[in-house]
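Let me begin by presenting the structure, written as structure tokens, before commenting on it.
Missing here is one protein chain; the remaining ones are kept as they sit in the complex.
Labels run A and B following the written order; every chain starts at residue 1.
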Amino acid sequence: MDLTDLIITVVKTAVIYIGMIQVVPLMLIVERRGAALIQDRPGPNRVGPFGLFQPIADVIKMMMKEVIIPSQVNKALYLLGPSLVLLPASLVIAALPFGDFFSVFNKPYLLQVANIDVGILYVLAIGSLGIYGILFGGWASNNKFSLMGAMRATSQIISYEIPLGLAACSAVLWYGSFSLREMVVTQEGTLWGVIPNWGVFCQPLGFLLFFIAAFAETNRLPFDLPETEAELVAGFHTEYGPMDFGTFFMAEYMNMATMSGLMVAMYFGGWHLPWIADATLLQWLGSRNILAILQVVTVVTKMAFFMVVYVWVRWTIPRFRFDQLMRLAWKNLIPLGLFNIVLTAVILYLKGAA
Amino acid sequence: MREILFVIFSIFTITAASGVLLSKSPVYSAFSLILSFFGLAGLYLLWGSTFMAMIQILIYTGAIVVLFVFVVMLLNLNTEKENPPNLLFWGISAGSVWLLSLILLRVLTRSIPSKLPAVPVDQLRTISKLLFTRYLWPFEVLSLFLLVMIVAIFAITRTGEIPVGGEKS
Partner (left out) sequence: MEAFLPVGILFILAIIISAGLFTVKRLLGPRNPVPAKLAVYECGVTPESSARIPFQTGFYLIAVLFLLFDVEAAFFFPWALVYKESLAEGPALLIAMLIYMALLVLGLVYIFRKDCLKLN
């Protein structure tokens, strides 16, 4: 690896990371306007045209507010809490493929931070670390609501990690690879010449499990038990100030984006357009880099769709009760996940035998 | 480059591991344990075993330490209320120290290679294939073992109420 490679890698990483952070202000406005749309009220529309500058105002407000470090907290862990949530959320995006590759000086560079051969395991492993920020932050706050919220959050996240892992496992089974990039490459073309060869058509049950578990993993409604306002004030971040709240929120939105990216890569064909092969597109467009831009636009559009679904579901489905939540995970999702693995294995066996 | 990283990760792991022993609060110990597991994962990466590194983070950091932290928080361990160590405690400690010293002696007297061995190609598939051919029986026995664990846990805890909030059970 020479210096040019290193510079391009650093720039690429920074661009992808900064791009993913931009999800936060975008989602702030989408979520608030979306909520308003569903609840039939105008929503924020005063700051800038159509209220588009609202996120900027929100962020400035958060930054200018007083920093309160309550007297009873365990200071080191309390201060680390938000960062411990943000760091894993930032690191998981490394495995997401945003496109095939672009070329600089006739040298190909992947449209992905890192092509990790154990991509899906990396996402599961690093993604599971987000709970420590919540757990330590909640415990260090030395507040009953925080501790209960942290306990609930952890129980919920670890319970739903199993169906998530099982769904991912059947995807690995289907594609025969851990790498998200290879999964996307496999999804090119069509199934029986009619429908796109996407994971969602080959692994419908797996996608459903992954989709449900993704909501629980990101603490989104209908699974936002950790912060049930009605019972726990604000859950694990009760004792945190505005900017720490902002950091938790940032991590939540980035996790949502990562989950959307995973669903796109594993089940919705990644950068592929339905029915059109990459080679044909390259012929039409004539340039590798224009194709790369088109691929990024495709992935981002698909991700945006899932982000809107997140908002849509949030304001449509009421919150679960905690025992219902646990029952859903252990009694329904985990047996279904195991069943899906067996089903996939048997289908693959029959396909191989035929 | 790999040698430098090896030294960095090793020092990081050892420092974090001593943090586990030296912290006064068990929660801080758990936190140090997470850091030291990360150092270990880094070492696995250096050996080219990405799979082991990820499993290290997934299982040890993501699951086992959660359990530790839960126990610490559930039992609300207070350092001042600790029982004074008895004879059994001292016996076990002395035994472990002796065993550890012997292992260390064995390791240190061996010639230390000046270079790390090369990374094998496609470790991922090799490990997976070996696991389901040569080590198939240990693998199947493992699932029996896990089943026994599930039964044992319920036998030990007995009570299992719906965890709704923080009421005392």
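Convention: a contact is a pair of C-beta atoms (placed from the backbone, for glycine too) under 8 Å apart; a residue touches a chain by one contact, two chains touch by 3 or more.
None of these values were measured; they are calculated from a predicted model.
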Contacting the left-out chain in the complete assembly, out of A:147, A:180, A:200 or A:259: A:147
Identified contact with the non-displayed chain, of A:76, A:104, A:297 or A:345: A:345
Touch residues of chain B, complete complex, unshown partner: 2, 45-46, 48, 50-51, 55, 58-59, 62-64, 66-67, 70-71, 73-76, 119, 124-125, 127-129, 131-132, 136, 139-140, 142-144, 146-147, 149-151, 153-154, 157, 159-163, 166-169
Contacts of chain A with the absent chain, listed as residue ranges: 1, 9-10, 12-14, 17, 21, 62-72, 79, 82-83, 86-87, 90-91, 93-94, 113-117, 121, 141-147, 151, 154-155, 158-159, 161-162, 165-166, 169-170, 172-173, 176-178, 233, 238-239, 241-244, 246-247, 323, 326-327, 330-331, 334-335, 338, 341-342, 345-346, 348-349, 352-353
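Quick note on the criterion: only the chains that are shown with their structure count from here on.
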Inter-centroid spacing, chain B versus chain A (mean Cα positions, whole Å): 28
Chain B-touching residues of chain A, taken from the complex the two chains share: 74, 76-77, 116-118, 121-122, 124-126, 128-129, 131-132, 135-136, 139-140, 144, 147-148, 151-152, 154-155, 158, 161, 178, 231, 322-323, 326
Parts of chain B lying in touch with chain A, wherever the complex brings them together: 25, 27-28, 31, 34, 50-51, 54-55, 57-58, 61-63, 65-66, 69-70, 73, 124, 162-166
